[in-house]
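Below you will find the structure I want to go over with you.
Only a single protein chain was left out; the remaining protein chains are all shown in position.
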Amino acid sequence: MIINSRFFNRSELMGFIALAAVLFVILPLTLDVFRLNLVAKYLTYAFVALGLVLCWGYGGILSLGQGVFFGLGGYCMAMFLKLEASSVENTKIQSTPGIPDFMDWNQITALPLFWQPFHSLTFTILAIILVPGLFALIIGTAMFKRRVGGTYFAIITQAVAAILTILIVGQQGYTGGINGMTDLRTLKGWDIRPDHAKIILYFVEVVLLFACIGIAQFIRLTKLGRILVAMREQEDRVRFSGYSVANFKIFAFCMAAIFAAIGGAMFALNVGFMSPSFVGIVPSIEMVIYTAVGGRMSIFGAVWGAILVNFAKTSLSESFPQLWLFGLGALFIAVVLAFPNGLSGLWADYVQPRIDRLFASRKTKAGWTDNSVADGAPAE
Amino acid sequence: MFGDYSIGDLGSIFVMQGFAGLILFSVYVLMALGLAIIFGQMGVINMAHGEFMILGAYVTWMTSNLFQAYLPSLFSGYFFLAMILAFLASGALGMLVEWGLIRHLYKRPLDTLLATWGLSLMLQQAYRSVFGAREVGVELPQWMLGSLRVTDSIEVPINGVFVMCLTVLITIAVAYVLYMSRWGRQVRAVVQNRIMAGAVGINTEKVDRYTFGLGCGIAGVAGSAFTMIGSTGPTSGQLYIVDTFLVVVFGGAASLLGTIASAFSISQTQSTLEFFMSGSMAKVLTLLAVVGILMLRPQGLFALKVRK
Partner (left out) sequence: MLIGHQPKDFLLAVSGLTVSFDGFKAVNDLSFYVEENEIRVIIGPNGAGKTTVLDLICGKTKATSGSIQFRGKELTKMKENEIVQTGVGRKFQTPSVFEDLTVFENLEISFPRGRTVFGSLTFQRDQSVKDRVEEVAEMIFLKDKLNTYADELSHGQKQWLEIGMLLIQDPDLLMLDEPVAGMSVSERAKTAELLNRIIKNRSVLVIEHDMKFVEDIAHKVTVLHQGQILSEGTMEKVKNDPKVIEVYLGH
């Protein structure tokens, strides 16, 4: 499909190789299973951050409710796993065997209707994509068709995150409440808890992540990617060039929602539970900081942002819990005031030029010229 | 569900529920007033608004402790001094924050949102380090305890009435400052046309700083009033921030009257629903209704048609 330019330009290719090497080779070889599983958890947020690059970095639409989609994807997956873990056999001590334990504790005696289809894995996988996708479509259509954007949109998405959290916590009979859905065991009979399963799940996740990176990069390189940039700057000019701006925003928002949902589903699989603490306002806004730290315009930056911030969180909040909140707060401020393009911006400003100089000196010797720019490829 | 109550009982329950709604209304108005100035007039999203409130609450708590320890004879009146101190403390912090942070971001509203969120995290941690993680409650003076008997079956708590009266007074004061005073005219001039306002000799930077400070100061007073009806913890502010923003946005950001009407409708809806269902479902339905209406009418209840 990609015609006018190479899929990755040189610096992107280096970013791609570096990330692939780290995730596919270096980390699996150097980390024990426990830590590898932690990385898998961090990477579930990379999906969210990736979506935010498209929607916020490119489209200028800041959603503070990505936890909603992360949660919807995660809960869909968790519902399937929970049903499998609640076979009649496993739950025969309950007063109603065959339903999830939290339902039994809440005096529910039959599996609610909306739970029924989650016996099917096919349905579950479709639901992981479609439920958040449709939900984003509805919110996006309602908001963008009426030209609601910017800060209003941010506040509304935040309110949606608050609503969903209160709802999940309040309806514990159907959702597992504040504790969420725990004790997830098998996927189609395959135990997801032992070490070797965790390693396999890690690789599945990394492959999915690269698939999403590919999709994001593809979108970025099409005219749609340029329209998103154009829209962020001069919405009216895009509109008066004959485009329905709302449709493009809806598309970006839905893509971000679907990426987040895939991340959520992988979270349920890798971490083994899902709870409302990954849905609400606080986690949603933290997901934004991953993108901001990595660089809101950078696809690979988003992944690094998710890994690094979460790594910092784990290490700091274990040893110095007070420091962590201070650090996170300072990070928000610093990334906005001093480094609006995050790590990828720092890379592009300080590291890349050196590398380029290195290449340039060799290039002139070899008499080789790079004419990719003449194709009008976006230089980034 | 009404079977167990007599008509008279039901009437009293409705009245008391309505009163509970009125207290919630006061809470919303107090919180939203400061935000209505900062967001409505300046267009700045201050996610740390709740933390400015909490600062006011902590100042009040400290004042009450000081009075108890050193001036017990004057304890019954400490609250009025505490409120002034709360205003000054939150207002001063607000001006500092405007100078250090906000003024660099006037052209980037979404970034302001992220930066002030970061600020709110840091403030929360600061409160936790200084005042401890536990919630603190102030000692109420004797005259604020107990309740007023309106009829045999209807009683309303005095502290609630006090907070409501306070809300009315503060609202009037804010309205006066914003719409009657010379300074308020300057604020509105800057809001409507920054360049022109600058050209006619208004120091827009100073107006910005004081406006932000005033909004934060009012948040401090709100926090101070809160101590009369509830306790304060490092993260109490965060609980309300989304509700408060919804109140302001729902009211149509630029209008004080809209903010009050919106606070009233939201609080009454919620407290009425609470009578029929669990608190959490009442909250969910209220928020859903607000978000739903905002989707249909994004400009809020009272909005001016302004040039985009």
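First chain written, first letter: the chains are A and B, and each begins at residue 1.
Here is the rule we go by: contacts are C-beta pairs under 8 Å (C-beta built on N, C-alpha and C of every residue); 3 or more make two chains touch, one makes a residue touch a chain.
Predicted, not measured: the structure shown is a model, and the values here were computed from it.
Participant: Can you work out which residue in A:16, A:135, A:251 or A:347 touches the chain that's missing from view?
Facilitator: In the complete complex, the chain left out is touched by residue A:251.
Participant: Of the listed residues A:20, A:33 or A:219, which contacts the missing chain in the full complex?
Facilitator: Counting the whole complex, the residue in contact with the absent chain is A:219.
Participant: Can you say which of A:120, A:234 or A:315 touches the chain missing from this structure?
Facilitator: From the options A:120, A:234 or A:315, the contact with the absent chain belongs to A:234.
Participant: Please give every residue of subunit A in contact with the chain that is not shown.
Facilitator: 1, 3-4, 219, 222-224, 226-227, 229-230, 232-234, 236-245, 247-248, 251, 373-374, 376, 378
Here is the rule we use: only the chains that are shown with their structure count from here on.
Participant: Roughly how far is subunit A from subunit B, centre to centre by C-alpha average, rounded to an integer in Å?
Facilitator: So the centroids are 34 Å from each other.
Participant: Would you pull the subunit A residues touching subunit B in the complex into a rising list?
Facilitator: Against subunit B, subunit A makes touches at 62, 64, 139, 142-143, 146-148, 150-152, 154-156, 158-160, 162-163, 166-167, 169-170, 281-282, 285, 288-289, 292, 322, 325-326, 328-333, 335-337, 340.
Participant: In the complex formed with subunit A, which residues of subunit B make contact?
Facilitator: 43, 45, 101, 104-105, 108-115, 117-125, 128-129, 238, 242, 245-246, 249, 278, 280-281, 283-284, 287-288, 290-291, 294-296, 298
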